[in-house]
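A single protein chain has been omitted from the complex, and every remaining protein chain is retained in its original position.
For reference, chains read A, B, C, D and E in written order, and residue numbers begin at 1 within each chain.
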Amino acid sequence: MSTYGLIEYDSASPEVRAVYDDIRQVRQTDSINNFWKALAHDPVTLRRTWESIKEIMAPGALDTLTKEMIYVAVSVTNQCGYCIASHTASAEKAGMTPEMFGELMAVVGMANETNRLASGWQVEIDERFRRG
Amino acid sequence: MSTYGLIEYDSASPEVRAVYDDIRQVRQTDSINNFWKALAHDPVTLRRTWESIKEIMAPGALDTLTKEMIYVAVSVTNQCGYCIASHTASAEKAGMTPEMFGELMAVVGMANETNRLASGWQVEIDERFRRG
Amino acid sequence: MSTYGLIEYDSASPEVRAVYDDIRQVRQTDSINNFWKALAHDPVTLRRTWESIKEIMAPGALDTLTKEMIYVAVSVTNQCGYCIASHTASAEKAGMTPEMFGELMAVVGMANETNRLASGWQVEIDERFRRG
Amino acid sequence: MSTYGLIEYDSASPEVRAVYDDIRQVRQTDSINNFWKALAHDPVTLRRTWESIKEIMAPGALDTLTKEMIYVAVSVTNQCGYCIASHTASAEKAGMTPEMFGELMAVVGMANETNRLASGWQVEIDERFRRG
Amino acid sequence: MSTYGLIEYDSASPEVRAVYDDIRQVRQTDSINNFWKALAHDPVTLRRTWESIKEIMAPGALDTLTKEMIYVAVSVTNQCGYCIASHTASAEKAGMTPEMFGELMAVVGMANETNRLASGWQVEIDERFRRG
Partner (left out) sequence: MSTYGLIEYDSASPEVRAVYDDIRQVRQTDSINNFWKALAHDPVTLRRTWESIKEIMAPGALDTLTKEMIYVAVSVTNQCGYCIASHTASAEKAGMTPEMFGELMAVVGMANETNRLASGWQVEIDERFRRG
């Protein structure tokens, strides 16, 4: 269960506990995901990763639901089992319905298909899509 | 310029023209992307791919802008130059602002990072994220 | 043009020339691909890679055309521009027609799509597909 | 066992049953793979995906065995556990022997290696491989 | 040249200039890579990404050369042309010789090959490699 095991709150160092506490407050939950408990063996990466995610996933020009569905789209494309499971749950918590999930998967599947058709047929970028 | 070159409207067969016509009508544009002009050498795949995309990208439980941003997210993860260029343009046409694009890229980048942290640290899926 | 440039036959060391000569004889051609000319800066990798490819791509239980199409399928999935261009040419030389290429791309595209649908929907392997 | 569970024939809606019936007839089998049973929660995607696969995998310029081996090649490159298991079984049903499988894996492995050597050494596409 | 063009120092906002100044000081160079100039359209991501890289790439348990070669290994595996070019240059600056580069590519190529052999042959993890 993870390369060096999971660090639970009770046996965590103060700097790890501080991150766990912040996760709990921001996410309004008591649970700490295994992801964080595994990463806690490297407190510097734990802190930096959490601070980055907190900044990135906060609602801004895009709302939380959209961001969580994008997270699922990337995780499915990379076929990361852990991330698919955890971010599908996060997206549902943010309001994703089964209908939305179905359409999300349909777009992800199709994009993965046409990415290869475009590369395989060696299609050149249209002049009007070129930047700069 | 594509494996077998691009088939322009004027030299296209009737079945290819029918697809081109439908693309123009649905997308409300005169332009046909190089992607379709390259694929036109295989009319069966041209038609099936267009029909699938038309069905998938129509607004439903998710709106067009969200779908186009998901398309960009997948294309960036796969690093498909053609698809990044063309779907960034489509997303902009559907209303994506530079602020939205910036947040989209931030989520895509972070998801690609944590996908590897989760796999690299061999994190097991939390019991509460397991289905069935 | 490649990280350390291309090594042409005339300026190659004897051990590199020996590999070039063998490539020319086995492939019945005078041309040496840029791939080998770039790799020639590392003669050990040049030799090992060529010997491996020679062994793997020789006709056996699968014929050369099938092997070249599989090579294209992988290269398209990985979106390696160089490999798509060179192995599409090799497959054509081995007999791949435009119709075959079209069907090859269709299968590659669909497999890339359903790979993600299977992962995204978190589908468990059917009991009868399990080994051992 | 899949994001929303598996839909068995007896509890399926008429439109899902129609797809299941067609799969059974085309594939000459009683079994429905978990893949379809999971996807059945989104009947539109179920139908479109099945119709696409039926069209693509039918024998044409390439025979069924070659198509199934290409499917395996893509699934292995993407490391999709479900697809590797199910399409290895399909390929065996279509006539793939252990010797063929061994050669298929050898080509897939080598292509994945040289894809990275070509990209890593920044090899430019040979003039004679350029299209258009 | 990048989605929204490149922001040069002279036309940069104070917050972007502050990041550019820090990059120049830490890297002991006058040049700012196109990567940062493109990202500067999203100052929040620019700052966070630079701060993260500065922390991660500083010498620690691993030295700078090793870290830069790992960066190249990932970039080659993902086939990111920009990152291969820029991090090969960074690795050379940190002391990578052509011999080291050759061995780095050989390992990257082989790992990409055996990753697929392991997945394709559906090899189960040995009991003694399991954690926890």
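Quick notes on this one:
In this text, a contact is a pair of C-beta atoms (placed from the backbone, for glycine too) under 8 Å apart; a residue touches a chain by one contact, two chains touch by 3 or more.
Here the structure is a predicted model, which means the values were calculated and not measured.
By the touch definition given at the top, subunit A reaches the unshown chain through residues 3-4, 41-42, 44-45, 48-49, 78-80, 131-132. Against the chain not displayed here, subunit C makes contact via residues 1-5, 44, 48, 52, 55-56, 131-132. In the full complex, subunit E touches the hidden chain at residues 1-4, 31, 33-35, 38-39, 45, 49, 52-53, 56-57, 60-62, 66-67, 69-71, 73-75, 77-78, 80-83, 85-89, 97, 99-100, 102-104, 106-108, 110-126, 128-131.
Keep this in mind: only the chains that are shown with their structure count from here on.
Set side by side, the interfaces C-D and D-E show unequal numbers of C-beta pairs in contact, with more at C-D.
Per-chain Cα centroids separate subunit A from subunit B by 20 Å.
Each chain gets a centre from the mean of its Cα atoms; for subunit C and subunit E, those two points are 27 Å apart.
In subunit B, the residues touching two or more other chains are 1-4, 44-45, 48-49, 52, 56, 78-80, 88, 99, 102, 106, 122, 124, 131-132.
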